[in-house]
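Only one protein chain is missing from this complex, and each of the others stays in its spot.
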Amino acid sequence: MTVSPLLEVRDLRIAFATDSGVARVLDGVNLTIGRGRIMGLVGESGCGKTTLARAVLGILAPNAMTEGGAIRFDGQDLLGMSRDRLQREVKGRRIAFVPQDPYSAFNPLFRIGDQIMELMKWKSPLRDQRERGFGVLLTPYPRARRRSDRAAALALLNEVQIPDAERALRKLPGQFSGGQRQRLMIAMALLTNPDLIIADEPTTALDVTIQAQILKLLRSLAKDRGVSVLLTTHDLGIAYEICDDITVMYAGQEVETAPVAEFFANPRHPYTARLLESLPDPAREVQEIGGEIPSLLSPPTGCRFHPRCRSASAQCAAARPPVSGEGRMVRCFNPQPLRQEAGA
Amino acid sequence: MTGLAYVLRRLARDRSALLGLILVLLVVLAAILAPVISTHPDAVWDMNPANRLKPPGGEWLLGTDRMGADIYSRVIYGARITLLIAIVAVGVSLLIGVPIGLWAGWKELWVGEVLMRVSDVFLAVPQIVLAIAIAQTLGPSIENVILALSVTYWPWFARLVYAEVRTLRNETFIEAAIALGVPHWRIVLQHVLPNVASPIIVRTSIGMGFTILTAASLGFLGLGAPPPAPEWGRMISESREFLPEAWWYALAPGLAIFAVVMGFNLLGDGLRDILDPRLRRAHDR
Partner (left out) sequence: MRILALIAIRLVWFVPTAAGLIAVVFFISRVIPSDPVALLAGETASREAIEALRIKLGLDRPLLVQLLDYYRQLLRGDLGTSLFTTRPVSEDLLARLPATIELTFAAMLIAVVVGIPLGVISATQRNSPLDHGLRILTVGGLAIASFWLALILQLTFAMKLGLLPLQGRITGFPPPAVTGFMTLDAVLAGRWDRLASALAHLTLPAVTLAVPALATVVRFTRAGVLDTLGKPFVTYQDAIGIPRALIVWKYVLRNALTSTVTQIGLLFGILLAGAVVIETVFQWPGIGTYAFESILQSDYAGVMGFTVYAGGIFMLANLLVDITHGIIDPRGDRA
């Protein structure tokens, strides 16, 4: 019997109110992340992966409208939870965040040490729920815990290979390189002993040479601690490198989920198959997927990929294909035939 | 270049800017239609001691002043003076400041820096002090007030234009035009000026409000149009010795000033909201 999954997104519908109309960014998306598993959320720009990540984090823009669905984290409904409770109990403490751009995620005017200790003041695993102060601005930081937290921070900085951690704490964000800043972000994400880390395209802003390092670091640290990771990316290569499972999204709909080996061996959704085909191969010409990504203001009905799909049939435009299966799932009326056994 | 229709449409949606526009138009209309809408058009400059310091009511909508003249009518006619001063002063400042800013910003020499230091001189001392000095030495009159205000306000336009031109000069499309051999004056007129127009317009509206306040202050200090001209600042100053009994005396002209300046400020703010983001988008690559 499998343990209950850590994160379950069910039929999530989110739209944005814009000047040009209502953009239907997430159209009934499902996602399941197991405990201790690294899930790669893969898709092109605009497919909704970042919106999904932000919905779980609770940082959607003010013009976002959640029209339906549920997000269950360790059994608790996040969408129904009060903002106050989310901020106190979940954010930062149980769900951590590694943002895309480490440059701008830090406050440029405050030292790294101060920003890390601020996080620990509120979200340290050692923090007692009974700690109360007189309002947010007057809550004290018990000295004993502060010392332990600081030690933990230094230890983690060493683990992420930031040289001379003591001195690093006294520096400003601008004094670090991009790669180092991202390591700091990863350290901050792990310091609070979270259950889930959401990494939103964590290496897009970094040099290619450093990307691999950062990713491997993230994977090893997460695996060591049994932390689940939701990694969004547009790069299949990255997903292949460090993910256990992969979910592909297209234009606000999730189309396929599979463990990584199975995914690459047996892509079943036509879009996934075309994606893999379009990866550059020295042996042949570049293969494009014809057509364009649809507008989210007036998207295609049913399966949104159907206008560009080679296997499309009449029912594809009529309604969206249902969810089939859990860990291995395809939403398609006409999936690709099985190619080979996984692992063969 | 911004389409007028576009600007008007956007203005219509911004309620406070709309209010500003209405206030300004009201005052302008009042000034133009003064003989029509005032209750005592002939008595504005008259002395009527029998009627002095009557409270509001009956024949006199807003009461009478120390000369017995109807305050309501004087305030209406005062709008003419105020608007005249403001329009000419700001206009002249524009005509002086913009070309200077354009020239200083365009030339790559140290000339630009020097010119900006010169304008700093005028900005170092509060406008009112300089204006007082000038108006006082030349004597109280409308012309001198206008002169004093123009001389002290042009640096605002010059600096604004200077900064904008400086930035624009480094834009790629300008460099391209120069490389293509387009004569400089043409580049300035066709490419630079339209881009600078927006901040100038905003500054003009705000400048109107600012100038009206300074002009009123000068009038208050006795340096504006001499009596019996119905200048608002002077009216307020006159009212002082009759307070607190003749409270209506100070109220009307002050509220008039408030309404006009408020109008120009709201309008200026609204225009800035409309024109500025567009300006930034125009610079987007």
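Per-chain residue numbering starts at 1, and chain names A and B are given in the order in which the chains are listed.
One rule holds for everything that comes next: contacts are C-beta pairs under 8 Å (C-beta built on N, C-alpha and C of every residue); 3 or more make two chains touch, one makes a residue touch a chain.
Because the structure is predicted, anything quoted here is derived from the model rather than measured.
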(message) Based on the whole assembly, the unshown chain contacts which displayed chains?
(response) A, B
(request) Using the definition of touch stated at the top, determine which of A:96, A:157 or A:190 touches the missing chain. (result) A:96
(message) Can you tell me which of A:136, A:208, A:283 or A:314 touches the chain that was removed from the display?
(response) A:136
(message) Using the touch definition from the top, which of A:87, A:204 or A:334 touches the missing chain?
(response) A:87
(request) Identify the residues of subunit A touching the omitted chain, counting contacts across the whole complex. (result) 57-59, 87-88, 90-93, 96-97, 99, 101, 104-110, 118-119, 122-123, 135-137, 172, 174, 188
(request) Can you list, in ascending order, the subunit B residues touching the missing chain? (result) 16, 117-118, 120-130, 132-134, 136-137, 139, 209, 213, 216-217, 220-221, 233, 236-237, 239-240, 243-244, 247, 250-251, 253-254, 257-258, 261-262, 265-266, 269
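Methods note: only the chains that are shown with their structure count from here on.
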(request) Report, in whole Å, the distance between the mean C-alpha point of subunit A and the mean C-alpha point of subunit B. (result) 55
